[in-house]
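After this line comes subunit A, so read on.
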Amino acid sequence: MSDPAPTSSTTTTGGSADNSGGSEAGGVPIILQGVTKKYPGTDAAAVDNIDLEIGAGEIVMLVGPSGCGKTTTMRMVNRLIEPTSGTISIDGEDVLSLNDVKLRRTIGYVIQQIGLFPHLTIEQNVAMVPKLLGWDKSRISTRVEEMLAVVGLDPHEFAHRFPRQLSGGQQQRVGVARALAADPPIMLMDEPFGAVDPITRTRLQDEFLNLQQKLRKTIVFVTHDFDEAVKMGDKIAVLDKGSRVAQFAAPEEILTSPADDFVAGFVGQGATLKRLQLERLDSLDLHQSSRSTHDGVTPLPVRSTLHDVLDAMIADGRDELPVEKDGQLIGTVTLEDLLDRVRALREEADGKLSRRGDETGGVA
Partner candidate 1 sequence: MDGLPFFEYVSLFRDDLIFATQKHLLVSLYTLLIATVVGIALGLLVYRRASLSTLSIGALAIGFTIPSIALFGLLVPLLGTGLAVGFPVLTMYGLLPILRNTIVGLNSVDKATLDAARGIGMGRLRMLWQIELPLAWPVILTGVRVGAQLIVGIVVIGAYVGVPGLGELLFDALQNLGAVNKLNQALAGTILVTLIALLLDAAFVLVRRYTTPRGIRV
Partner candidate 2 sequence: MSAAVDLLSDPDGRDTKLHQAPSLLTWRDLGIPLLCTAVVVGELYYLSQVTLGASQANILEIDNLVLRTREHVVMTLTITVIVLALAVPFGVLITRPRFRWLASPVLALGNIGQAAPIVGLLAIIGSFVFGFWPVVGMIAAFSILPVLRNTIVGIEQVDVGVKDAARGMGMSPMGVLMRVELPLAIPIIAAGTRTALILAVAVIPLGTDMNAGALGELVFAGIKLNRAESLVCGALLIAVLALLVDWASGLAQRALTPRGIR
C-alpha cells in the first residue's frame, strides 16, 4: 500500500466493466431503509428500523458499543444475515431481489479474523473471487500480481507462500488484496485492523486511506474504536442499542457538536485532541525555516495530522520541527502553532456547545 506502483484505477477499468459499477466512479451508493433484524425468540430487535444513506465513494464508519448491532447491520448489506424487514439497495438495485451468492462476489469483505484460506497460497487466496467470477487464467494472474503490489507485498516474494508464513499485518494486507481483487465497488470491513498491534494498525490505516484516495470505493467500516472512526471516516454513524442511529455526520461535527449525551459519552474526554487527528499540517501557516539544516531530524510530511506532529514533538522533545513536501523542505512548525490551533478549536467547540445548550433550553 505504501507504494502502489501500478494504481488499480488506471489498469483495471476494463476489468471492472463486467462487475457493476466500474472503478472510475469508484463506489456506488448504498441505501438502507427501515431495515430490521429480529431473531426468533428474542423480544428486542438486534437491528431496529435503521435508515442510512451511504454516498458513492464514502467511508462510513459504524461505531458503537459491543452488541449495538453494528456488525449485524453491515452483514445485512451482503446478506450474510437476511433482514427481517426493510429494503437495502446498492446503486439503486434492490439487494434482496438478487441471488445472495452472486451478490457477495461483487462486494469486498474484510474481517478482523482475516480468514485467509490456510491451505491455499497467497496467490490462490487473492485469485479466489476472480476465479469464482470465471475470469480467464492470464487475467487472474496479472490481477493478483497487481493487487499484491498495491498492498505493498512483493509478488515474487509472497505469491507462493502460505498464510501461516506471514505476520499478522502481512496477512491482513493479503485480506485487503483479496477483497479488492475483483474490483468491487463496495467494501464491507468489520474491525479489519483490530487484531494487529497498535503500530502495525496505524500503518495499515494510513496505507488504506492512501489507497482509498485513489480507489474511491464505497466502504462500510465497523469499529468499536472511536479514534479509528474519527481517523478513517468520511462520515461516522454512532449507533446505540438496536442499531439506533444516535448521530450520522462528519467526524468534525460529531466531535464539536455531539447530538446527545450518548454520543457525547462515546466521544469521551479529549475531543479537542481527537480533532487534531482531522487537521493536517497543510492547514497551518508554516514558518520559513531559519536554519537550513535540522541536524538529523526527520522532516514531517505535509500530509501529517496535527496529532502526529504533536506526537513527534513530544517524542523528540523539540518545539520546532521541519516539514517536507515531495522531499523538499518547505518550512517549520512550532509547538506554539499547535497550541494556538488547539485554543481555536476549543473556542469553536465551546461556542457550538453553548449554542446547543440554548436551543435545547439550557443544560446549565
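Going forward, contacts are C-beta pairs under 8 Å (C-beta built on N, C-alpha and C of every residue); 3 or more make two chains touch, one makes a residue touch a chain; residues count from 1.
How these were chosen: all candidates are chains of the complex that A comes from, given by their letters.
Computed from a prediction, not measured in an experiment: that's the story for all the values here.
**Q** All of these sit in the same complex as subunit A, but only one touches it there. Which of 1 or 2 is it?
**A** Result for subunit A: touching candidate is 2.
**Q** Which residues of subunit A touch candidate 2 in the complex?
**A** 78, 80, 101-107, 109, 111-121, 128-129, 132, 152, 156-157, 160-170, 175, 178-179, 188, 200
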